[in-house]
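For this depiction, one protein chain was excluded, whereas all remaining protein chains were kept in their positions.
Order of writing sets the labels: A, B and C. Residues in every chain begin at 1.
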Amino acid sequence: MSWLPEASAHAARIDLLLAGLTIISLAVLGLVFGLMVLNVMRFRAGRTTAVARAAAGHKNWWFEIAWTAATLVIFFGLFLWATQLYVVGFRPPADAIQIYVTGKQWMWKIQYPGGQREINALHVPAGRPVRLLMTSEDVIHDFSVPALRIKHDVLPGRYQSLWFTATRTGSFRLYCTQFCGVGHSRMTGTLTVLDAADYADWLNNVPASGSLAMEGEALFIRSGCSGCHASSRYAPDAADASRAPSMVGLYGSRVVLADGHAIVADAAFLHDAILDSPRRQGASFATEMPSFRGVLGEEDLAALVAYLQTLSPALPPDTGN
Amino acid sequence: MSASYLWQDGTLRSWLLTRDHKRIALLYLGSITAFFALGGIGAALIRLQLLEPAGTILSDATYNRVFTMHGVVMVWLFLVPSIPVTLGNFLVPLMLGARDLAFPRLNLVSWYLFVASGLLVLYGLFRGGLETGWTFYTPLSSDYSEGRVLPVVLGIFLNGFSSIATGVNFIVSIHQLRAPGMTWYRLPLMLWALYATSIIFVLATPVLGITLLLLAFERLFRVGVFDPTLGGDPLLFQQMFWFYSHPAVYIMILPGMGVVSEIVSTFCRKPVFGYRFVAWSSVSIAAIGFIVWGHHMFVAGESLYSAIVFSMFSFFVSVPSAIKVFNWLGTMHGGSIRLDAPMLYALGFIGLFTVGGLTGLFLASLAADVHLTQTYFVVAHFHYIMVGGMVSAYFGGLHYWWPKITGRMYPEIWGRLAAALIFFGFNLTFFPQFILGFEGMPRRYATYPAQFQVLNVLSSAGAGILAVAYVMPLVYFTWSLFRGARAPDNPWGATGLEWRTSSPPPVENFAETPVVTTDAYDYGDMDARTGVADAGGRHHV
Amino acid sequence: MARIGICWGMLVLLLAAELAAARAGFGAAVCVAAILMVLVIVLGFMRILRGPPLAIIFALGGLFWLTILLALGSLDSFTRTVVPVAGAAAYGPVVRGGAAGQTKGG
């Protein structure tokens, strides 16, 4: 298990605050447990000496006042420290990139200023402030990125703002952390922090909004596929095959079926596999895939297949059937 | 002196129509034990499910129903009533030196309301289920939930009346029914704690009632005052919900603090250090506890001013709690400490409550809360308060007063073993969750990324131990009813009025109305030897 | 009996005053009249001053907690800052419901 990374300067400042709180807590806890154990050892019935008891007598009113006051002073310091770090969140820099985030049962829809759209994935450049403007289409969600140490509820009927400046490139998990119904634990995604050049490159290569693949991605989530099949191109999700095979790189790969027969996963294979899932050799997944025959129409299937093809970026998409 | 309250009239009818506070306490004890078991089964299912990242036994939909069931049952059908309606009902008149509570009939009505509400809630939870979590946030609960919101919400509404009835009864009894000589500063600290609890019962519960009524209205007619499509504000629901539900935390913990004060004093054979501080800290917790609820909403979209104000108040509320902890430690200092089972539970309470309180500071600190809220850190924090603290105190209290309630001693060795096991199992279950929370694992997830598995497995292992430890008292308490040694009137050599009557007490509690001439916890002979401690105790304030 | 008659008369007069004030648009005067009516009922009909002292304590306690509920409960709504969204129409999602109502306060 790796320790949670700090993907921004703010994250480091929060960790310092948490460390401060932890040290104070451990000191108090040590004091309480220490006094408890000492008292028990020293004043155990039958073991107590008159001398020990006599020594126990110096308590007075001032003692109570003094330590109460000390506690209050420490608390006030903590309060100021934590508040000052919180207020920052209400003051986004004017030059921040504005990205829209829409929560919907159970996916995150992301819209960039250039018109690019994504689902359950957020790409940002390192070193530039980014401001998320968030709203919900249905219930309350919560957009949370632990690596940045930030989160905020996403409410229907109004915008919420959340801003950050990521300083470390890489992929980090994002979660919905406000319980939002059946698919709550599937409403996760990936924040990818790219350096400036990669970001520009990425912006140019996102599938345009309204494309067949884009439609397929929405279907992939809406029909429940994303509940079991990993589809994020980036770590840490890509290799997760505990529930079902990962869709990343599936298109164009060789699949060995239960009867030992090997087959290349082309568009026709994907199309048929969605309708009736084939048994793979030696596979043991936590879930069994239902048939989507009669659930998804041909247009839907085409969109899904188009989307799955984008998950094997090295291969050119073919025209399938 | 007439026969004990247990056997005076053994018919079922006499139990179901009883107005004797002691019998009502036992009726409550039976009901909440059943609910505790039910909630515990929910907890076991949750921990089983989370053994594997992909989940093991439950579908997402079922998992959501199970954790909602666990939350609703534990909060309203076990934790909130727990100590007040069992130990409180049994002890308030005994500690006051009274024959019964002020309104005996109302007391019985409150039990029937409780049972009715419990059945209604269970009907909703098991015929269709509910998947909103115990917090019922709108618009999920009002427009989007497929669960049985209405029966559960109406059940909790009824439950509120039961709480209010108990609160009214306690407050009025403590004002009106004190035995001659029982001044306010001679009251056992348990009664101060229950008085403070009752304030919350009476003044917070109705706000929950109206909030849930508004929710039910919105659910029924699909339009209502929190509906965002009408420009309604879902945050207003949260404000009103937490106006009750945060003080409800103090409903759960204050009686536990009362129990611990009694136990610590008895097993140290010393008056509680700083009696008046401890007494008033109960009342101030109840009062300040009403003005901190907004700290549940730091990331919910509440205004900056509001967040700052509530954060500051939240720091304040920890002061009276700290006063209690240090005064208990002060009580132990220079005492003559015996480590019987109740004392072990009390020590466990002090330790675990301290952890819970300190982690509360993390959540009161605005910026830290942003990272930690809605994660397993919060889950661990409130379980330290409610299970580590409150349930420990409840078990401690049951062991302490068991001889008085039943007239039988429980087996001491088993009692100590269970106490130790609960402490160990509890920490193993919930400590890893603090780390999980810091790492960012969100709460209420049926499945989770594989990186969190190790800590989850540790937590589930702890839960297994905890389950065994909780079943043990059920077994040996039952055994003791038939085979336990007969209890003397005052097995612990304690000072309260309840120990001056027989074990179990007669129907009318006291053969003669007791007259109080000394302070609570007046372990006179010992104080004569130590001298200073007693004088110190008296001159506080 | 005379006491009850007087109280009743006062209540009717206050009701009339309330209606007049409402017609004239004096919201504040309506509130004052309503509070006076409540006082007449508490003092005249419920006879709080002749009840046990506990009655007064409980009534004041209820009033105090009501104040907490109203003051702190509305604090958030009255101090909320609204996120100004520039260019939302250009590429942002459309917000459902009464966003217009949200722009008040702060």
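The rule is short, and it goes like this: a residue touches a chain if its C-beta (ideal position, glycine included) is under 8 Å from a C-beta of that chain, and two chains touch if they have at least 3 such contacts.
Note that in this section contacts and distances are computed from a predicted model.
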Complex member absent from the view - protein name from UniProt, among "Heterodisulfide reductase", "Cytochrome C oxidase subunit III", "ABC transporter ATP-binding protein" or "Propanediol/glycerol family dehydratase medium subunit": "Cytochrome C oxidase subunit III"
Touching partners, among the displayed chains, of the absent chain: B, C
Hidden partner chain, touching residue among B:G42, B:G55, B:P81 or B:P206: B:P206
Touch criterion as defined above, residue of B:D100, B:D340, B:D369 or B:E439 at the omitted chain: B:D100
Omitted-chain contact residue, chosen from B:S14, B:Q176 or B:T517: B:Q176
Identified contact with the non-displayed chain, of B:L214, B:M297 or B:A494: B:L214
Absent-chain interface as seen on subunit B, which is shown: 19-20, 93, 98-104, 106, 164, 167-169, 171-173, 175-177, 202-207, 209-211, 213-214, 217-218, 221-225, 227, 229-233, 236, 239-240, 243, 508, 510, 512-513
Subunit C residues that touch the omitted chain in the full complex: 1, 4-5, 7-8, 11-12, 15, 18-19, 21-25, 27, 30-31, 33-34, 37-38, 41-42, 44-46, 48, 51-52, 54-55, 58-59, 61-63, 65-66, 69-70, 73-74, 77-78, 97-98, 100-101, 104-105
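To be clear about the criterion, only the chains that are shown with their structure count from here on.
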Higher-contact pair (C-beta pairs counted), A-B versus B-C: A-B
Subunit A-subunit C separation of Cα centroids, rounded to whole Å: 44
Residue list for subunit C, restricted to those that touch at least two other chains: 81, 96-99, 102
Two or more partner chains touched - positions in subunit A: 90, 156-158, 160
Subunit C-touching residues of subunit B, taken from the complex the two chains share: 172, 175-176, 199, 203, 207, 228-233, 235-236, 239-240, 243, 290-291, 293-294, 297, 301-306, 309-310
List of subunit A residues in touch with subunit B within their complex: 1-4, 13-14, 17-18, 21, 24-25, 28-29, 32-33, 35-36, 39-40, 43-46, 48, 50, 52-61, 64, 67-68, 71-72, 75-76, 78-79, 81-87, 89-90, 105, 138-140, 142, 144, 146-147, 149-153, 155-158, 160, 173, 175-186, 188, 227, 236-237, 240, 242-243, 286-287
Residue ranges of subunit B in contact with subunit A within the complex: 52-55, 60-61, 64, 131-133, 135, 137, 139-140, 143-146, 228-229, 231-232, 234-235, 268-269, 273-274, 277, 298-301, 304, 307-308, 311-312, 315-316, 318-319, 322-323, 325-326, 329-330, 332-339, 347, 350-351, 354-355, 358-359, 361-362, 364-371, 373-375, 438-440, 442-452, 454-455, 529-533, 536, 539-541
